[in-house]
Structures are given as C-alpha cells and as structure tokens.
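One protein chain is absent from this view; the other protein chains keep their places.
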Amino acid sequence: MFGEGILKGLAETARNFLGSYVSKKRLTTVQYPEQRLPQIEAYRNFPFLVYDGDDWQQGLRCVSCFICEKECPPKCIIIEKSTDKKPDAVGKLQFYPKVFNIDVSVCMSCQICVEVCPFDAIKMDTDFELSSTDRFSGLLWDKKHLAKSNEHYHKIHPTEAAAVDAQLAAERAKIAAKTKATAEAKPATPTPPANANGAGPNAANQPVPTATEK
Amino acid sequence: MSTATEPVRILPQSPANSGSDSGEGQLLEVSMGPQHPSTHGVFRMDVVLDGERVVRLKPVFGYLHRNHEKIAEHETYLGSMPYTDRLDYICSLTNNWAYALAVEKLAGIQVPERAEYIRIITAEMTRFLNHAALIGFLTQDMGASGTPLMYAFRERETILDLFESLTGARMMCNYMRFGGCRVDLPAGWLDQAKKFAATLPRFLEEFERLLATNEILMARTQGVGVLSKEFAVNAGVTGPVLRASGVNYDVRKVDKYGIYDRFAFKVPLGEHGDTYDRYMIRLLEMHESLKILNQALQDIPEGPIVDPKTKIRGFRPKPGEAYGRIEAPKGELGFYLISDGTANPYRYRVRSSCMMNLTVLEDLCIGHNVADVVVILGSIDIVMGEVDR
Partner (left out) sequence: MTPENIKSEVEASIPGCQLEIVSNPSPSGQHSLRIDPAHAVAIATFLRDAEPLRLDYCSNVTGVDWPGKEISEKVKVKKLVDGVEQEVEEIRKTQTIGHLEVVYHLYSMEKKHGPVILRMRTEDRAERVHLPSLTPVWRSAEFQEREIFDLYGVIFDGHPDLRRILMWDGFEDHPMRRDYVEPDDFEYEPTAHDEVLERARQHRTVMGPL
C-alpha cells in the first residue's frame, strides 16, 4: 500500500512520544540548570595550580621550570621566575613563579601541560560555568586565581588525586630515607639538607639546576 | 531553500551564460551563501539557475581556514595533536589516529596490542557517531525537522559520555600518542561499553523502521545525484560516497593498518550511486562497525598502553618523510609529514577527505533542482573544519 513506509515511521514516533510518559529511558531531556547530570570524573576544563596545606603561596608546588610554557601548543601560559627561593614539601629550597598567567580565552584544555609537569603542580579543573563580563583581563587568570588546594583536587578527581598523593608520598619517603642514610653515614660533619642532586625519581626530567643550594 | 545572502542578479550577458542555452530565458546567479542552515558549516555555493534547474555550481570555501598546516610547522609533533582534533571536529579520535599513524610510520615506532585494540574500539565508536549524526542531519535537511536527528543523537550522547570518561573531553579528545594511547581504560569502562553495544542493534532496527522505507525519503533521494564509478575513482572520492557507487575500496581492507585484519567485517557496496545509496550505505556501515566493536570488546588483552621507549618531550624523528592514511568515517584521511631532524616538522600536510569529495559536487548537481542540491550536499557529508583546515 502506498504510504506504508510513512505509517511505519509514524508508529515509531508515536512509540517514542507515548513511551516517554511511561519509561524513563525514553525521557532523555534534562532540564538544565535546575536538573544536572552527574559530573563524570575524568572531565577536564581549564588548568589550575595545586598547593599543599593551607597557605597558597607557601604550599604551591610549582617551581617555575617553564616546561608547561614551552610545551603548551597555543602558548597561553606566561611564567616569570622569582629571584628568591622558598622551601618545598621536603624542605628543599626551590624557585617559585613570581608571575603565572594563563590566558583562558586561548587555552584549549588539551591537557599537555598536565602531562609534562614533573612536579604534579598543574592539574585540570572541571568548572565550566565561567563567563566573565570583561573580555580581556577577566579571562587572563593570574597565580592567585589559579591556585587551588589539594583538597579541591581530591574533591573533583578523587581517584587521580589519590594516585598522585600516593606517588608523591613514596617519593618523599625515598628522599627522607636517603637523607637519613647520609646523616647516619656522616655523624661528625653537619649534614647538608636533602642531597637531591642525583636522588629522587624526578631527577631524570628536572631541568632546573638543583645544585645551587647553600 | 534558495535563500541568498546577497540580492539576486539576473545576468543576461555575464560569462555564466556562455556555454549554456543562451537566448532561452534568463539565468539567475544565486549565492547559497556562507550563512545558510543547510550548508553544514560556512560553505558557499555560487549556483547559476535556469528556473529551478542548476546549470552551473561552483563551491567556494576557505571561510574556516585556520592555517593548521603552518601552525604545525612551528609546533612540536605532540603539540599538533590537539589541533588534529579540530580538523573534522565530529570525529576527533580518528583524526588523532591518522596523525599518530603517520608519525609512527615516519619514526618506525611500534604500538602494543592493547593500544591497538583500544584504537579500534574508539575508531569504530567514532564511525558510529559520525554516521548517526549524518543520517540525522540529512533527514533534517530534507525537512523531517529534527525528530530523526534527536533519536540519533540519543545514541551519540551515550558514546560521548564514554569518551568523556576515557579521555576527559567529549569532542576534543587529544587521546592518541605516538606509540599508543594516553591513558588506560578506567575501571568499569569495558562493561559500560559492552552494555551500550548490546543496546545498539535495537536502535538500528528502530531507525530503519522509522525511515528506510519512507516514501518521501525515497522520492527525494532515489535517482538524485548519480555518481558513476569511473568518475568517482578519477575524482579522488573515497569513503562511503565511493562505495555507494559500487567501487570496493576500503582503506581498512587494503592497507590493513592497525590490526584490522583480525576482524571479520564486510564492506557494503551500493549499486546506483545515488543519494539513497549513500544514505543506506551509512546505515549498513553502522551494522558492520557494530560487529567490529563487539569483536574488539570481547578480545581486548591486558598489557601496556604505550610503547615504553616513546618520549613525550624532545621527540625528534630522523630526517625523511611518510604518508599515513586511515579510513576515517568520511573517507580517506591522510597525513604527509616531512621531517628534517628537528623537533618541528618541515612540512605537515593534511589530505582532507571532505575536500576531495567536494570535487564531484558540481557534476552531481547539474540538471537537478535547487532543493536537490541541499540533499546532495548533505549526502556527501562535509565538515568545514576538514575542508578548510
């Protein structure tokens, strides 16, 4: 019969329409922003800097090694190294970034900066409701805006943050064990702090000269 | 359907008239301009019409040209990977694979088995995504305003959620690396994927019942835009458009890249080469993709994700060149790389499947009505990100 195909199609549409009253699977629209879908854990949006502890300036993990700035494909990261140093999580003195800006209007959330960072200092955030009224400087985020605590990292990416914490704790334990070993080996002379010149699993890809300590 | 973006001009003496039936009425030159709901992006067609019939058609593009090839000459090899996502922005994972394949050919890098299986799983999901979007858009262009499109997009959403939990982003995935993949499958992903693949046959059956025997669809697409075999081969058309004309050429079967020779799948071929064949071919290819997907999800082994010798930073392949190509959902996507030993490629060229498929657009549309131009363009399936790069 002519028109049979159309009728079959209409039957299909009717099944979907009436089915949406009875079955949850057919009702796929989510009334955003009142209803939201659960956030998937691996989702990434723009980067942020991680700090340990409570003080965002003291606990900032970034040591201003410039690797993320060099590897960023659209070159949206601007870093300026500080002239003095501050102690990091194991007490070693490291440089820190005096200026760390990310131009969010250029950043394409490709995650290459996270992949290449040897210090787990920059990670991907998940917030996407980020509109600003200032088209230029409102989208150029500075160090203060970017620094978020490790607790925040645990909240947004729990499994990833747990893995990173475990790895960092293992590295620090290794460094601490090595310091103890060198301290016990030389009881007379005052021991220099953590001799991390060749130790530490990050040494292979640490470009920052670590020999410049007291 | 012939909304013009500039006032129509009747040109009795213009060069457009030469070679056509001059003296028989006047010819109308219409610009189906870059802002048009049916041109699949910023794409313009200068159409010369005799009444409703197309006499000449010149495609004009370049509105989305972002000089990807020149940017790649200043970026490292890895830094170009996020830019390849944005070529054919609907199917980013196959673009990533094509680029990774070209670099692996250039540098002689081996890929571990688990990574090959993951690549095939994601590529076949991407092919499914793309064909679902295409048949949705094609039917929307014909006037079924959105309903089949939204049914197809329901399945797309599930696949995009799977991609998000794997790679971190729905569309701009940046997932393949030279020598494997970036991260391993998270816990529970395989089960979710298997559950999803089990619901797909029902979706395909529903979709076929919805539209494949629809009389309006058949009247609008059968006999429209017939592409002959010889012309298709000579014009460099590849992908479903070529196979709808009856030429059996699928890069997965010819080059056997990755581990495609381990999977049993057929290559659907069309008979008439018209728009209806191009539409049905995509439905059939979705069935074949599903077969490959099920086999890959069953057989995926454990193992490393990436070749252990690859370097993320400081990757400098030796001087030489390589051309690597894959069967992307739209056709053959190839990357031609010339390396001069430094960290940046000397020449980086994208062989874009959509741009080559557009070569035949003029010849397919001549003699048809304006309304058919939209349908033919929809069946060729272009994404301007790849045409213009």
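As written, the chains take the letters A and B, and residue 1 is the first residue of each chain.
Basically, a residue touches a chain if its C-beta (ideal position, glycine included) is under 8 Å from a C-beta of that chain, and two chains touch if they have at least 3 such contacts.
Quick caveat, the model's predicted, so the values are computed rather than measured.
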By the document's definition of touch, the residue of A:Ile6, A:Ile40, A:Val90 or A:Leu139 touching the omitted chain is A:Leu139
Touch assignment to the omitted chain, from A:Ser23, A:Ser105, A:Ser132 or A:Thr159, lands on A:Ser105
From B:Leu134, B:Ala244 or B:Ala322, the answer for touching the chain not displayed is B:Ala322
The one residue from B:Gly25, B:Gly51, B:Gly108 or B:Gly303 touching the chain left out of view is B:Gly108
Subunit B positions in touch with the non-displayed chain are 61-62, 65, 67, 69-70, 105-108, 231, 233-237, 247, 249, 254, 317-325, 332, 334, 336, 338-339, 346-347, 349, 351, 355-356, 358-359, 388
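One rule holds for everything that comes next: only the chains that are shown with their structure count from here on.
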Per the C-alpha centroid definition, the whole-Å distance linking subunit A and subunit B comes out as 33
Per the touch rule above, subunit A residues touching subunit B in the complex are 2-6, 8-9, 11-13, 16, 28, 40-44, 67, 71-73, 108-112, 115-116, 124, 159, 205
Residue positions on subunit B within touch of subunit A in the complex are 75-76, 78-83, 147, 151, 154, 157, 161, 164-169, 172, 174, 182, 186, 206, 209-218, 312-313
